[in-house]
Every structure is written in structure tokens, then in C-alpha cells.
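Of the protein chains in this complex, one is absent; all others appear in place.
Our next item is chain A:
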Amino acid sequence: MNFDLTQDQMMIKNMVRDFAEAEILPEAEHVDKTGEFPLDTFKKMGELGFLGLPISEEYGGAGGDTISYALAVEEVGRASGSHGLSYAAAVSLGCSPFYYFGTEEQKQQWLKPLAEGKILGAFGLTESNAGSDAGGTQTTAVLDGNEWVINGSKCFITNVTYAGVCVVTAVTDKSKGTKGITSFIIPTDTPGFRTATPYDKLGLKGSNTAEIIMEDVRVPKENILGSLDNGFKQFMITLDGGRISIGALSVGIAQAAYEAALKYSQERMQFGQSISKFQAIQFKLADMAMNIELARTAVHKAAWLKDQGRPFTKEGAIAKLFASEICMRACDQAVQIHGGYGYMKEYPVERFFRDAKLMEIGEGTSEIQRIVIARQIGC
């Protein structure tokens, strides 16, 4: 067993950290305040290979492993949760479905520009009546000659306002239940496909989230991702991988909260000494350090299993669940350590606290992660 990062992993982590500190951190507060999507930064990230980091070189990626990708998401998330979520979604939900399930032609046409950062991708699964129960999709696709006609809507879709392409699940055969769901590739400029005004959210305000409305959207027959009636299986696999990235993002946000709290505790004087001298504060910081260490290790282990081509459903769910919950707790305690100042926008922990909550909801809620783990351990 070896816990050292490889040279590739180390250099990627360092490069992403340098980039994130210089290019992302300075605009983190701004995107949170204004809700502006940092499109220019994503263009730069695209040029530097961020958006195709775990995709092989033949499809325009950097050919990095999942561990490198997790390190990158953590570092981006440490600088800004908004950028982190949009980055994780662009790769895990934008690129991955094409990478795992696309035909060669689909990979050339869509994965390449996605991995090279020329366009952003989005993944439309959730609907107003189908969230945790994503198999309950109500969007339909009907074959009409050589075209599929898609009708329905999707909610809470990350990056979609700025996406060039969106993969959407729809019912193709209602009689087959979840085995009658198919994924479709929809260029976002297709007539009938539109997005509503982005949502106003609690946190992660710089990450774009919007509703999709599809009215008689016509796509050619060959725009089925992979093969017919495989949509359910495909998104289960996609979400398995996505959990690693949400775990990594949680570690990044928790790390930022911990660093801010540690620094503040050493500077804040009360009762004639820095508050870091109080054991009550030290214990909070010790818990944060411990939890972050464990969460990061769990994320890396799940990523490692994925890189080895081994099953990682359980470990991915464990990593995501643990990391997201300790992230929320770390941000809560970071605000606590800051006292009243922590409640003010002047200090970044207020933002971390709002950003953290999504970690326990997106890509499967904590409850759903527990269901996944329970199933895996044979309950």
C-alpha cells in the first residue's frame, strides 16, 4: 500500500492550486454576490485541459486518472464552491456520459469539444416530480420517421444556460418502467429546447442552475446516447462517478472553512488571549482536521478503485456521504469559531456555510447515499 501521490498527481494538484489561487479565488466573492457565471475563467480552464482532465487524449482530454481529477476538484472547490460545482458537473455529468456510453462518432462530435473546453455540457435527469426517484421521469420521446420528438421539462440542471449540448433522459417505452428510459443528445440550439431564468439559490450562486423546457424538440434518430432503453443504467453509472467529484468538492470547501477558522482563531483575542488557546475551540479545529483527513482518504480510495477498474459503488457513496456531511459540519463550526463576524458577508465562512448544503443534496441526497450503502452491504 502506498499513500503517496504520483508525480503526475502531485504536479496536477500544484498546478490547479496555483491556478485556483490566482484566477478563481479573487472572483469567488464576486460570483457569489452577483450570481454571474464565470464563463471567462471556464474558457481558461478549458484551454489548460481542466475540462477533459480524466478523459483520454484521443478524445481531447489530458488522460489523467480519477485521483488527479479528484485533486483538481478539491483545489477548485477550496477556492470557490461555485466554480467547483460547475467544474465537477462539466466533467462528471457533461463529459462522462459521452465517454462511457457514446458511440465513436458521438465521442468525436461531442466529447472532443467538451474535453477541450470548447463547449460546456449538461446532464438533465431531475424533473419536478422525479428527483431522488429519477426513474420516475415523465419526459417522453416518440419516434416520428427518422426523428425523435421530445417533450417535457427538467429542473435544477447545472451549467445548462451556458451549455452547447445537453444529455437528457426520457421515457421511450412506458410499459418497460425504468428499462424504458433512454438518454438523448440534444444540442442546446435545437428548436423547442429552451432554459428558464436561472434559479436564485441559497449558495453556489456563481454556478449556473436552470430549468429546461422541451416542446416538440426534434433530434435525429442517431442522437440516442449509446443504445435505446439504456438510460436508467447509464445515469446510475454516471452518478456513481459523479459522487467521487462531489466528495472531492466537499473536501475542498471543508478545507477552506478549516483554514479560515484556524487562522481566525489565532488572530481573535478574547479574555486576553487568542481564542485558539481555548480548548473548546481547539477541539472544534481538531475535529475538522480529523474529518477532512478521513473524508479525503475515502474520496481517494473510491477514485483509486475506479482507476483500477474495480467496483466502487459502495466506496463512492461512503465517500460522498461522509465528505458532504463533515463539510456541512466544518462550515457550521467555522462560522461558530468566527462568532458574529462569521455571520457577516465580510468573512468567507458565511459563503462556505451556504455553499456546503448542496453537497448533502446534489447527485443523490444523504438519505439516498445511505440507501445505496445499505443495498451494497446486503440489507
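Just so we're on the same page, contacts are C-beta pairs under 8 Å (C-beta built on N, C-alpha and C of every residue); 3 or more make two chains touch, one makes a residue touch a chain; residues count from 1.
Note that in this section contacts and distances are computed from a predicted model.
The protein name that UniProt records for the chain not on display, among "ABC transporter ATP-binding protein", "Electron transfer flavoprotein subunit beta", "Sugar phosphate isomerase" or "Sarcosine oxidase subunit alpha", is "Electron transfer flavoprotein subunit beta". The missing chain, though absent from the display, is touched by one residue of A:G63, A:G136 or A:G164; that residue is A:G63. In the full complex, chain A touches the hidden chain at residues 7-8, 10-12, 14-16, 18-19, 47-50, 53, 57, 61-64, 68, 72.
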